[in-house]
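The complex appears here without one of its protein chains, the remainder shown in place.
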Amino acid sequence: MAQPAISMDAHQEHHHDTFKLLGFWIFLVTDCIIFACLFAVYAVLRTHTDGDLTGRELFEVKGFTAETLILLASSFTSGLASLAMQKGSKKHLLGWLTVTVLLGLSFVGLEITEFAKMASEGAAISTNAFLSSFFTLVGTHGLHVSFGLIWMTGVMVQIGRYGIDAHTKEKVTIVGLYWHFLDVVWIFIFTVVYLLGVM
Amino acid sequence: MHSHENHGSAKTYILGFLFSLILTALPLWLVIQHVMNKALLTVAILLIAVLQLIIQFFFFMHIGEGEKPRYHVMALILGAVMVFTIVAGSIWIMTFNSQVH
Amino acid sequence: MIKPLLTVRLWKVAILAAGLLLLLSGCDRRYLIFNPSGPVAEKELHLIILSAVLCAVVVIPVLGLLIYIVYRYRDKPGNKAPYTPDWNDSKILEIVWWGVPIIIIGILGVYTAKTTYSLVKPPVEDVKPITIQVTSLDWKWLFQYPGQKIATVNYAEIPAGVPVQFHLTSDQMMNSFWVPELGGQEYTMPGMAMRLWLQADQPGTYYGSGANFTGKGFAHMKFKVVAKPQAEFNQWAKQVKKTAPALTEAKYEKLAEKGLAGKQTYSSYPEKLFTETIDRNGGKYMKPEMKHGGHDMSMMDHDNE
């Protein structure tokens, strides 16, 4: 970066920024395919309870509604973070990212509690096909969220160290996109798994 | 990167958030109150979910932005077709329609 | 009406193909697929011949063209053939080679669809069919005759000229039930009851085998299907009923252990053995959909009860 950029290379540099974003969008599409397969498995196996409890008996409206709202709110706050970044306010950017991470942590916490409770009621991943597909689908999403939390924390440390520059801007944009995407996936988990489950 | 700084405003984020809240509450209410029969309800809440997806794509993820040609939008559309193929195709195939008449 | 309409229409095509097939097979009895011994295998053979002929219509001229072009336009000093380095487009030619394959695939598609739908129906309508329940085990085949209440292992007897509906399942690994001279195969899947219609026109002994890999003993999962005139078949069944031992739960357990087995014959079997096998392997989830016909693409017919 220290070298003076010549016009041709400046042109290329500019491209490199949009490259990363395009590549990340395509990655998100591949992630969509991953979730599509898990949804397909869940849709096929959701009645295969092998005589055990069904979704209606296992899912708690209060719990999954809280999870939904928390994740939605965190998606909103991560949006506010990128807004703060565009205004150049490092303080607000870090503030909103912290709120996002805290919301994300409470989401993961709630999910772990929910899973633990189900397991204690004898509804574990090895119980039957329905629960296997439930835990893999919702668990994969949970893993994505957990990964996102570590990533976002890493980005926050970098903002703390380097401030808002081209590198950190790009990172915030991409991790924000990832975070919104996880909320979009959750909309379908909320609908297909939980709402159809308690219907 | 600096040429199109327009990554949404506070207004779009707040609007998107409000819409999403409504579109979350609505299907929840429909399901808890059993407003219609199961088949219709299923279709309704799935449609609402798709609507919320579209809202978030535009208000949170700003898919309309970026330089042309918008390859990421093409990728998403093709991705949507594939997602539909995977889910609907699997259900169709696995609805074990054994060769009985 | 023993021969369906398809046969008559395809007859001429079949004669054309006969030369080719003669070269290939010499109509040797060892080429099981070219020796259909029942209506199902016959229909399938007709489709095979039709598809081969339709493909040959394209393949042979193209091969000729290839040889001609490569010879004519080879890079050799003094080659007087025309040379047009920038000629790269011709609407008419493009239409021809998009059009011809589309037509060929269209014809083949129609016949494929017809045959596919016809094979889910009994091969003949006016004879009362019999049912045989087939269970693939590691590594042997169990045949149960719900009509006669007898069971056999690694061989099956059937009445000639009578449509047989095989109900196929597996109590272990997925296999595939194949008697080439009588017709194509169908998988045996744990938890599912697949239906396969076959029929032998003439008495005879037909080769059958498992076609989907199941592990160590897979290569030995062969069986014979013996077709007999109805009277002899009845006689055989009666004889078995009188003389053979019974297949008890305990004996079935033993039979289901991994290993090879010889031919066996049983005068009876636990009545619900077949359905219980299916249910135990997840079959209970398949039933409601089977009744529905299940054409609905949404998840509605997966409702919790």
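We just call them A, B and C in the order they show up, numbering each chain from 1.
The rule we apply is simple: a residue touches a chain if its C-beta (ideal position, glycine included) is under 8 Å from a C-beta of that chain, and two chains touch if they have at least 3 such contacts.
Keep in mind that, in the parts below, contacts and distances are computed from a predicted model.
Candidate names were "Ring-1,2-phenylacetyl-CoA epoxidase subunit PaaC", "Cbb3-type cytochrome c oxidase subunit I", "ABC transporter permease" or "Heme exporter protein B", and the UniProt protein name of the unshown chain is "Cbb3-type cytochrome c oxidase subunit I".
Note that the undisplayed chain, when the full complex is considered, contacts A, B, C.
One of A:H48, A:H141 or A:K169 touches the chain omitted from the figure, and that residue is A:H48.
Of the candidate positions C:S37, C:Q185, C:Q199 or C:S267, contact with the hidden chain is made by C:Q185. The chain not displayed touches subunit A at residues 1, 3, 6, 8-9, 12-13, 15, 18-19, 22-23, 26-27, 29-31, 33-34, 37-38, 40-41, 44-45, 48-50, 125-130, 132-133, 135-136, 150-151, 154-155, 158, 162, 167, 171. In the full complex, the hidden chain is touched by subunit B at residues 71, 75, 78-79, 82, 85-86, 89-90, 92-94, 96-99. In the full complex, subunit C contacts the hidden chain through residues 24-25, 28, 30-34, 41, 43-45, 47-48, 51-52, 54-56, 58-59, 62-63, 65-66, 69-70, 73-75, 79, 81-90, 93-94, 97-98, 101-102, 105, 108-109, 111-113, 115-117, 119-120, 172-174, 176, 178, 180, 183-187, 189-192, 194-195, 207, 209-219, 280-282, 285, 295.
The criterion applied here is as follows: only the chains that are shown with their structure count from here on.
For subunit B, the set of residues that touch two or more other chains comprises 38, 42, 46, 91. For subunit A, the set of residues that touch two or more other chains comprises 43-44, 192, 196. For subunit B in complex with subunit A, the touching residues are 1, 5, 7-10, 13, 16-17, 20-21, 24, 27-28, 31-32, 34, 38, 41-42, 45-46, 48-49, 52-53, 56-57, 60-61, 66-67, 71-72, 75-76, 78-80, 82-83, 86-87, 89-91, 94. Residues 14, 17-18, 21-22, 25-26, 29, 32-33, 36-37, 39-41, 43-44, 61, 65, 68-69, 72-73, 75-76, 79-80, 82-83, 86, 166, 169-170, 173, 177, 180-181, 183-184, 187-188, 190-192, 195-196, 198-199 of subunit A are the ones touching subunit B in the complex.
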